[in-house]
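A single protein chain has been omitted; all remaining protein chains appear in their positions.
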Amino acid sequence: MTDVAIVGASGYTARELVQLLLRHPGARIRVATSRQDDAPRLDAMHPSLAGRIDLACRPFDADLVAESARVAFLALPHGASMAVTPELRSRGVRVIDLSADYRLSDPKVYADWYDHPHTDPSGLDEAVYGLPELFREAIPPSGLIANPGCYTSTSILALAPLVSRDLIGRSGIIIDAKSGVSGAGRSPKLTTHYPECNESLSAYGVGRHRHTPEIEQVLGEVGRETGGGAPVEVIFTPHLVPMDRGILATVYAEPKGPVTEHDLMELYREFYKACPFVRVVGRLPSTKDSAYSNFCDLTVRVVRGRILVIACLDNLLKGAAGVAVQNFNLMTGHEETTALF
Amino acid sequence: MTDVAIVGASGYTARELVQLLLRHPGARIRVATSRQDDAPRLDAMHPSLAGRIDLACRPFDADLVAESARVAFLALPHGASMAVTPELRSRGVRVIDLSADYRLSDPKVYADWYDHPHTDPSGLDEAVYGLPELFREAIPPSGLIANPGCYTSTSILALAPLVSRDLIGRSGIIIDAKSGVSGAGRSPKLTTHYPECNESLSAYGVGRHRHTPEIEQVLGEVGRETGGGAPVEVIFTPHLVPMDRGILATVYAEPKGPVTEHDLMELYREFYKACPFVRVVGRLPSTKDSAYSNFCDLTVRVVRGRILVIACLDNLLKGAAGVAVQNFNLMTGHEETTALF
Amino acid sequence: MTDVAIVGASGYTARELVQLLLRHPGARIRVATSRQDDAPRLDAMHPSLAGRIDLACRPFDADLVAESARVAFLALPHGASMAVTPELRSRGVRVIDLSADYRLSDPKVYADWYDHPHTDPSGLDEAVYGLPELFREAIPPSGLIANPGCYTSTSILALAPLVSRDLIGRSGIIIDAKSGVSGAGRSPKLTTHYPECNESLSAYGVGRHRHTPEIEQVLGEVGRETGGGAPVEVIFTPHLVPMDRGILATVYAEPKGPVTEHDLMELYREFYKACPFVRVVGRLPSTKDSAYSNFCDLTVRVVRGRILVIACLDNLLKGAAGVAVQNFNLMTGHEETTALF
Partner (left out) sequence: MTDVAIVGASGYTARELVQLLLRHPGARIRVATSRQDDAPRLDAMHPSLAGRIDLACRPFDADLVAESARVAFLALPHGASMAVTPELRSRGVRVIDLSADYRLSDPKVYADWYDHPHTDPSGLDEAVYGLPELFREAIPPSGLIANPGCYTSTSILALAPLVSRDLIGRSGIIIDAKSGVSGAGRSPKLTTHYPECNESLSAYGVGRHRHTPEIEQVLGEVGRETGGGAPVEVIFTPHLVPMDRGILATVYAEPKGPVTEHDLMELYREFYKACPFVRVVGRLPSTKDSAYSNFCDLTVRVVRGRILVIACLDNLLKGAAGVAVQNFNLMTGHEETTALF
């Protein structure tokens, strides 16, 4: 049994984490923290948890967390995570950070995209990018996991086989991505006000969404040994879709040589054969079929000489809390799928 | 051609008013006001108006409005309307107030339900309740129209024939009402944050929604001559439904004597025969069939000795901006349906 | 480990059953049947099950089911269940029937509401109504469970404490119920065609929905010892709400004497204290907080002398597949909550 802490308990990701961990035979939630002063109960913040857990949030205190928990899940805004992570690491707590703070290995790139300097560069050295399908070996021993972004996981899982085998050109890769609204978090704003975004569809953050450098960095690592190690450059266009959950990425890449759908499908099946949460499917996937699960569904097509990969997952689970628990399982020696099926 | 002003232009009701008035051959929008300092254009506030109107908002100024317009539509929060109405009336501007400020004739009742005193009781004396189906005679000469609430119009149109003919008991009338989210206005808050209210249904304001006294007051007037003039008492339960527009009220009333569905349907058809916007229908109405229109659809059933009336309308149109234009038409001598079909 | 069969695997209820049973440590799905000739795999019918179960459907065959399974879940249309149940019972298979076929104890009432005669009246004698909150003792030994309807469970759980203590009048009870669209099943029709029911709300089946006699029968049993054993008569009005899942019932009842909200809340807490899936909550419940769970959330209010009970649950889980597994747990000696938290 591993005692765990939820640091930053008020958002959707934290709620999903709690739901998963309550189902986990090897995890026990011992502490939850929140900036709210009045020590709200978890089930007051998240009424769906009523009858499931009897725990009040406390203000963050590194000693408290270290006394109670061996692993801390950080569901904090970026910037806040790197403020508390060194305190937890120095007390021996293993950290799974769901923010963006430890995802970009170069602090300058972080500063460029997040508009503030990185305050824990040594943490960056320690951090392991928590996408188990690609970094399965590095995760178990790690003390600091940078849990990937939701758009990022979808995009990387869609492209990794092609990049690792050097089958496609590395610039001009188009990722047309679509997300449900829960990806925007729980703070009310006009763009996520129901009468504004319901029955509407729009692109946003065109050319400047912060998951762009994360996708490029990880795919660059995936393709380091091939293609002359050339960097990967993507055109990433996110869209907001009137639904709660789900991300679907439609990826367009230019093959370096002739390819067939059949061979590509074989490649993907082979590439992911040891990955219980990636389903390479023949049909065109629907977000609904992976919603409320930790699966990523994907398929490949060839249209007029271009490769199309269509991938989808649940942004709150495989894109956030689910993969966090998957990382937890690997870190603590549980079956990878524990609490996730 | 009547020059008009939109006072308080940032909300959904104002946007709908502008859309309708742009289609109106006898109205010209001359001025729009907003509390925002930077003189935003109407189509910056409401992108759907792009290419349709070239007008920047100005801060409210009674002289400005009076110089430019003969009729002012007030799309302000309650409290704000009664602050500007006397200034406009004293300058001869006719006012159609879409807030609640002039709907309750008794300032004490207003103070009880709105938690602040009424500051313009003489305005209350002047105001005419703007539900044309019931007060068709009083509206044309009026200088101050209290435009009805959306739940209110639905409920009153459902019950008026029964109350006016004294066919039902006057207490214990149940109005189970359901509304789309645009009825909650345009200010973001947690309850109308998309991932909270999408795919969800709940009751709210049980026993204390502010449309309750309005419904009772108007039905009381409708039934003043009958039933010994007894007051009307309703149990009003609003629900929030995950859709943009539409209110549906399911009304349960106890008949005083034997009734048949056929006779009641006849009564309703007769009662509303001169009302172009009330459709007494045989089928069970769907909000979608009256959405984006100024119609109120309703039907009557008898179930186990109880009378059920089911009525629906578009909360932003027949429940707000549409009936405002209907009142404008009556006040300015236009055909009642102008710009509304 | 109990071997189970899913008879009628193509609908939403069957899919949810499979999802729950795959998580159940004491159940193993051995056979699934379908009328489709081509032996479709479960994950071809339900793509969300890909990677989770490797099973092809077979045509129904009582011997096959009896050889493979000790318990059969019947997710068939009404009429079809009573055709196969005697065959299964005679072979010793315990049956949990999710159709309506064994819910009404009087075959004449069944014939009246379902427009065909009941062909297995002896099965009616054997059947136990599977609402564990009320019939906890009768379920474990039973060989034939009539799994309750979704509207029915919501309504009965809302009213049982009041009826059993004889606190309310037994006629004129109003149940204004609202359901998501999955309750209508998986067969496409115009009323559930997306552009028809999305963004729309309507009542349907007013005065003639088939859950009416079921509600009345079970509440009649609940109140047999009190109130002179008078029958219970409800006015049940279902509405279709544009969301996938969830039922919310707003119930209006007339108290026989003075009541307070506080006392009623205490009564409900007491009544359901041993029921892990009923949450008596202070807030007004939202369907979303019980969606994807086996909980029923409810609260009580007193408004102008009337008692309001507002109850909600997930129609596919607590209203169908979840309560079926809850019954299975009771029948097979598992913890009641197994696979349901």
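Letters A, B and C name the chains as they come in the text, with residue numbers starting at 1 for each one.
In this section, a residue touches a chain if its C-beta (ideal position, glycine included) is under 8 Å from a C-beta of that chain, and two chains touch if they have at least 3 such contacts.
Because the structure is a prediction, the values reported are computed rather than measured.
Peer 1: One chain is left out of this view; which of A:V218, A:I310 or A:V325 touches it in the full complex?
Peer 2: Looking across A:V218, A:I310 or A:V325, the contact with the absent chain belongs to A:I310.
Peer 1: Specify the residue from the set A:S34, A:Q217 or A:T250 that touches the hidden chain.
Peer 2: A:T250
Peer 1: Touching the hidden chain in the full complex, which residues of subunit B are there? Just list them.
Peer 2: These residues touch the chain not displayed: 22-23, 47-48, 50-52, 199, 276, 279, 281, 283, 285-286, 288-293, 295, 297, 341.
Peer 1: On subunit A, what residues meet the omitted chain?
Peer 2: Per the touch rule, subunit A residues meeting the hidden chain are 171-172, 174, 176, 178, 180, 196, 198-204, 206-207, 233, 235, 237, 239, 241-246, 248, 250, 252, 254, 284-289, 291, 301, 303-304, 306, 308, 310, 312.
Peer 1: Under the stated touch rule, tell me which residues of subunit C contact the chain that is not displayed.
Peer 2: 12, 181-182, 184, 186-190, 192-199, 242-244
Everything below uses one rule, namely that only the chains that are shown with their structure count from here on.
Peer 1: Quick one: which pair of chains has the most contacts?
Peer 2: Greatest count of contact pairs is found between chains B-C.
Peer 1: Which chain, with its centre taken as the mean C-alpha position, is closest to the global C-alpha centre?
Peer 2: C
Peer 1: Same or different: do the copies subunit B and subunit C touch each other through matching residue numbers, with over half of them shared?
Peer 2: On the two sides of the subunit C and subunit B interface, the residue numbers are mostly the same, over half being shared.
Peer 1: So, comparing C-alpha centroids, which chain is the farthest one from subunit A?
Peer 2: Looking at centroid distances, B is the chain farthest away.
Peer 1: What is the distance, in whole Å, between the centres of subunit A and subunit C, each centre taken as the mean of its C-alpha atoms?
Peer 2: The computed centroid separation for subunit A versus subunit C comes out at 37 Å.
Peer 1: Please tell me the distance, in whole Å, between the geometric centres of subunit B and subunit C computed from their C-alpha atoms.
Peer 2: Those two chain centres are 40 Å apart.
Peer 1: If you look at subunit A, which of its residues touch at least two other chains?
Peer 2: 199
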